[in-house]
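Just one protein chain is left out here, and the rest sit where they should.
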Amino acid sequence: MLVLEAVSYRYAGAERPAIRQVSLTLDKGEVLGVVGPSEAGKTTLCLVASGLAPRAIRGAMDGRVLLDGADTTALPMHEMAARAGICFQHPQTQISGICGTVFEEIAFGPMNLGLQRDDVVVRTWDALDVLGITALAERDPMQLSGGQMQLVAIGGLLALRPAHLILDEPTAQLDPGGTRLVGECLARLAAGGASILITEQKTDLLERICGRVVVLEKGGIVAAGPTDEVLAAAGLAAMGVAAPSRVRVRRALAGAGFGDGAIMDALH
Amino acid sequence: MVGPITLLATAVVLPAAAAGVLRRLLRTSMVLSLPIGISALLVNLFFFPGGSEVLLRLGPVTATREGLELALQVLARILAISGAITLFYLTTRPAELVVDLERRGVSPRLAFVANASVQTVPAMVDRASAIIAAQRARGLDTEGSIAQRARGLVPIVGPVIMGSIAEVEQRTMALEARGFTRPGRRTLLWHPADTGAERVARWLLVLTVPALLVARSAGWLDLLG
Partner (left out) sequence: MIELRLEGLVHVYRDSTVRAVDGVDLQVGPGQRVAIVGQNGSGKTTLVRHLNGLLRPTEGRVLVDGSDAARLHVAQLARRVGLVFQDPDRQIFARSVRAEVEFGARNVGMDRADRNDAVSQALAATGLEGESDTNPYDLGDSRRKLLALASVLAMRTPVLVLDEPTTGQDVRGVEIVGSVIRAAHAEGRTVIAISHDMGFVAETFDRVVIMREGRIVLDGSPAGVFAQRAWSTLEETYLEPPFPSRVGARLGLDSTPTDEALIARLRERASDSVL
């Protein structure tokens, strides 16, 4: 279980904190969505949850990040990486650039941890399997499509076998095919019991895979609860978040007098 | 004279032929050696002190046979050095070299930098082309006078540098997120084969150097010219 306890984070040289007093819990097997306008603090939240802030990124942090009840302050980055793995929106900068094949790229993490060679190999094949990209094992990671590259990045995470996955707008830079590829893979991971914290602008995707959603605005949580409730709330647009297509169309139809059963059924 | 030529032949040309890179080696090596080779040749040919047999007189300078001999020797030595370096470069794959260094204890961070630095220039060139395209699309004239083009560097250099730095930051985070900062060695999936024959050859090469030095100072090499 990953817990953020009243966490505030201010980047070095910034006047104001990027997130203020944020508390949230990611249970084992849960998929938690985080939404909010640009600059609301979603990325900062992800960086803090994964430990990159303040370890790799200078800044001042208040509050605590706990993993299974234990404070993570003393944990070095390589140990955080094996517990709360993070993936970003730009596939190109997540590929190490020094691995000639997808296999080596995904094995990169376990190799860094100094695990036994056999263990490294098993974990890598497992990750390739789960993501359905075994066919890409021999390919050059730099020559893949955006969607494929993003899956390799996620694979690199999975090979570390972290208890929690943190994904910061994983489909933002992908074309429709790539979005679908990654979206389906995330749905499979979610169905398989992975703990995922995911930020996205695409609420349609979150509606499909998240059990709970949290809305972030100007660094603070302004709404939290079950996905259907939060994403159907009337004030969502005012918070800078687009309602999922289903919710939007239902509202439009109901407003035009077409709220009857048969029509509403067609929305599902 | 025979000495340096023999050296060249055995240490550089024969192995290159065996590895199938002789032609590339000759080409590259020639290009590398050309400037220094020509100047060494001319200096030694015309300015050799105490030469007796005159070959050519050009105004204040004289070309002598002794000068020519020395010039050719020096040239042969230059070719040997550049040939050896080129041979190394042509027969070694960077990825293998780095993995092997790491296996023998070089820090993974150093190994990473060695590997990644190969990517730096192409990545920057790529970024620069994209930036130039964007600025041209906003009317930046890259086809005008030199002065104009020089002014046009400002909207290009800035984003190239800022962007490259930002990319380094992002990549650093990605590396840390995969445990790269763990102290100590990392597991390697493979390393280049190191056969018994190669090990013997390596030791032979290492022992040849002091052997040659001894031979030189004892005067045996002079017998070969």
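All chains are identified by letter, namely A and B, in their written order; residue positions are counted from 1 within each chain.
Methods note: a contact is a pair of C-beta atoms (placed from the backbone, for glycine too) under 8 Å apart; a residue touches a chain by one contact, two chains touch by 3 or more.
Predicted, not measured: the structure shown is a model, and the values here were computed from it.
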**Request:** Determine which of the presented chains are touched by the chain that is not presented, and list them.
**Result:** A, B
**Request:** Would you indicate which residue among B:20, B:94 or B:158 is in contact with the undisplayed chain?
**Result:** B:158
**Prompt:** Of the residues listed, A:57, A:121 or A:172, which one is in contact with the missing chain?
**Reply:** A:172
**Prompt:** If the missing chain were put back, which residues of subunit B would it touch?
**Reply:** 127, 130-131, 133-144, 154-156, 158-159, 162-163, 166
**Request:** Could I get the residues of subunit A that touch the absent chain, sorted low to high?
**Result:** 37-39, 89, 145-146, 169, 172-173, 175-180, 201, 204, 237, 240-242, 245-246, 248-249, 252-253, 256, 258, 262-263, 266-267
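Here, only the chains that are shown with their structure count from here on.
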**Prompt:** Along subunit A, where are the residues that touch subunit B in the complex?
**Reply:** 47, 50, 52, 55-57, 76-78, 81-82, 85-88, 90, 93-98, 100, 104, 107-117, 120-121, 153, 156-157, 160
**Asked** Okay, in this complex, where on subunit B does subunit A touch?
**Response** 95, 98, 108, 112, 115-116, 119, 167, 170-182, 184-189
